[in-house]
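Every protein chain of the complex appears in place save one, which is left out.
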Amino acid sequence: MLDSFNQTQFLHSVITIGSLLIFAIGLVGVLIKKNLFKIFLSFAIIESSLFIYFIGMHFEVEKVAPMLTDKVTKFSTNMTDPVPQAMILTTIVIGIAVLALALSFIINYFKLTNNMRVDDMNELGDEK
Amino acid sequence: MFSFEITPLGNLFLALNLAVFGSLIFMKRENLALMLLLFLSLSTIFYANNLITLFIGWEVMSWSSYFIIVKDVKLKTAQKYIIFNLGAGFALLGAIVLIYNFSGTFIYSDIIFNKVPIPFRTPIYILLFITIFVKSGIIPFHYWVIDTYKEAEDIFSAILSAIISKAGIFLFITLFIKIIGYKYIETNLLDIVAWLGVITSIVATFKAISQNSLKRLLAYSSIAQVGYIVTVLTILNSSGLEAGLYHTVIHTFVKLLLFVNIASIIYITKKDKFSELGGLIYSYPTLFIMLLIGIIGLAGMPPLGGFSSKFLIYTTLLEEKKALLLVAIMFSSASAFLYCYKLIYGIYLGHSKTDKKEHRKLSTLYYIPQYIASLILIVLGFLPSLAIEIFNPILISLGFKPTNFSTLFELNSNFASFNGGAIMAIFIAIFVVILLIVTSIKNRTVKTRDKLDISYCGEVPNPNSNLHYGYGVGEELRRVSFIGFILKNSVSPYWERVLVVVKESSIFLKRLYSLTIQNVGVVTIILFSILLYIGVE
Partner (left out) sequence: MSLLYFVILPLLASFLTPFFRNYLRYISLAVNLMLLALSFSFLGSLPIRESISFDSPLSIAFVLDSASLFFIVLFLSIMTLFSIYAIRDKSRKDIFILTNMLLASVSGLVLSGDIFNIYIFFEIASISAYILTSLQKDKEAYSGAIRYMIMGAVASIFLLIGIMTIYLNLGTLNLVTIGEKFSTIDNQIKSLTLISLFIGFGIKAEIFPLNFWVVDIYQASTNRVNALFSSVLSKAYIFLFFHIAYILGVNIKILSFLAILGIISFGVSEISALSSKNLKRVFAYSTLGQIGVLFIALSSSSIVATTGAIFLIALHAITKLMLFLSLDILEDRFSSVNIDIFKKFNSLFLISIFAIGFLSLLGVPPFGGFIAKLTILEGLITKSEYILVGAILVISLIEAVYLFKLLGMSREAGEKSSLDIPILKRGVLSIMALSIIYLGIFPELFLQICKSVALALVGVDNV
């Protein structure tokens, strides 16, 4: 019976719904949370949802991972598309780098102003 | 982009330009590079063969004159100056681009205005008229003129009034007569322009009478005179063009003379208000005679050249049967006598208010422009058709028939003619006779002890009242309801309102740029959803 769940269409729907939910969680976090850390973590959550969606939509049930092993000795069309996987690996790395940079900015900002809330960031802006 | 052509019209205006700059350049010690740039830009306008060259000259004139005046005037006045002039420039650019759209070229001789479809012609005319009005100071665009003329350096006010205000006139002639061709413009718009010119001259004349500051009076007078030129140029035939050109030439030299004279007075006495001046004829008789010649030219009285131009204006309007305009111009011209009188009486005649020991010595350089200008006025009084002979090539080049004249002494128009030489000869004869009579009885008169001794008068003035009644001319005019209405109102509230509206909207819109970053994120998400809903096709 579980085999009926093992179909590409079903898996795609699950992935879509799941990633939309995670996207929504992240979106709510970005728009509503006031703590700087939490905003950037919500961005990371949104990006994760996009990654899951992208990789998931390229997954087909019968296909194998695009790697050469002892059993699979040459490239064939039985492999899933390697391009999105390469793309997402790169994007994950970029996301980590940006998050680390954001973290360093937040730490330095906190050292200077003791403030972690986005609402109270009022150093910039025109004087009336 | 730059292309030039030597035309008779350009030659005339360049000659005016050279006369004004040449006589004044030695009096300025600073800003020489900017003055040279101003001179070159004016020459570029006059000799341009190409709308882009015209525009380049126009804009360089605007900003080079701005940089010259910005050191002396207040910030607000400088802002008014540059905003109005740049606005005129952009209106000109709009008109140029529209003309280019339909005729495909910028070169004057290649533009066929026929190709512009009818709905687009009126916007082009309106844009060009806005440019001309701003530069010439026609109401309601004159808001910048008065303060600029008053606060700029005295010599530069002469340049502003003498030649820069003529740039608008040149634009009128070149664009409407040469390029657009006078056959295409419908008469309603021209009537409105003519009436605006006349209204300007009436309002400005009365405002001039009531001014206490020397330079403001001359500034209002400039606007009034250029109003005449604009009105008469709307008669787009050869007599109108002739009258306009004649008055341009006369006005250039008259204002050159008057402004340099005023500059001399201000330099000598360090005072620039009528209430503080008086009785200078005894110390500076030469300056008095110069101003007298200028006044006669300004008011348009014979025997000097001013009469010829007024004569041509009146006969042109009469010929075209524009009776109301003629009456209005005559009214304005007659009222102009009042401020002419105020000018000469308030400074030179009456009781002396300044102490001669505190006067500065005037260098001879101040006299040269005045001599040149009075010489031109006298010559044109003698030989009024000398100017007509100069104008005939211009009329031919613009497609009109040249005017015939029998001798240089006579000025002909379709209604009447007068002989300038004869009038001048009679005037000189009478003047000499009276001079002889006066000098012969001079020794048999009794001098009063003191000009301030009024024991023979019927009134007893109180200690504070001024015995010098020259400067008060215009005070009692306020009681005439028509004039009082003119004097009480001005266009400043309306222009100020525009400025206030723009400032308020600026403060309102600026808040968009000070949102917190999360609100910006919210805006983005909302935008995304709206666009997604609307779709792309």
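Labels A and B are assigned to the chains in the order they are written; within every chain, residues are numbered from 1.
Convention: a residue touches a chain if its C-beta (ideal position, glycine included) is under 8 Å from a C-beta of that chain, and two chains touch if they have at least 3 such contacts.
Predicted, not measured: the structure shown is a model, and the values here were computed from it.
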Touching the left-out chain: which of B:M27, B:A48, B:I82 or B:V116?
-> B:I82
Of B:K71, B:K401 or B:R497, the one touching the omitted chain in the full complex | B:K71
Since one chain has been left out of the picture, which residues of subunit A touch it in the full complex?
-> 30, 36, 39-40, 43, 46-47, 50, 53-54, 57-58, 83-84, 87, 90-91, 94, 97-98, 101-102, 105-106, 108-109, 112-113, 121, 123-127
Against the hidden chain, subunit B presents residues 1, 52, 55-56, 59-60, 62-63, 66-67, 70-71, 75, 78-79, 82-83, 86-87, 89-91, 93-94, 97-98, 100-101, 502-503, 505-507, 509-510, 512-515, 517-518, 520-521, 523-524, 527-528, 531-532, 535-537
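Simple rule for what comes next: only the chains that are shown with their structure count from here on.
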When the centre of a chain is set as the mean of its C-alpha atoms, what distance in Å lies between subunit A and subunit B?
-> 72
Partner subunit A, residues of subunit B touching it in the complex = 510, 513-514, 516-518, 521-522, 525
Would you tell me which residues of subunit A are touching subunit B in their complex?
-> 27, 30-31, 34, 39, 118-119, 121, 125-126
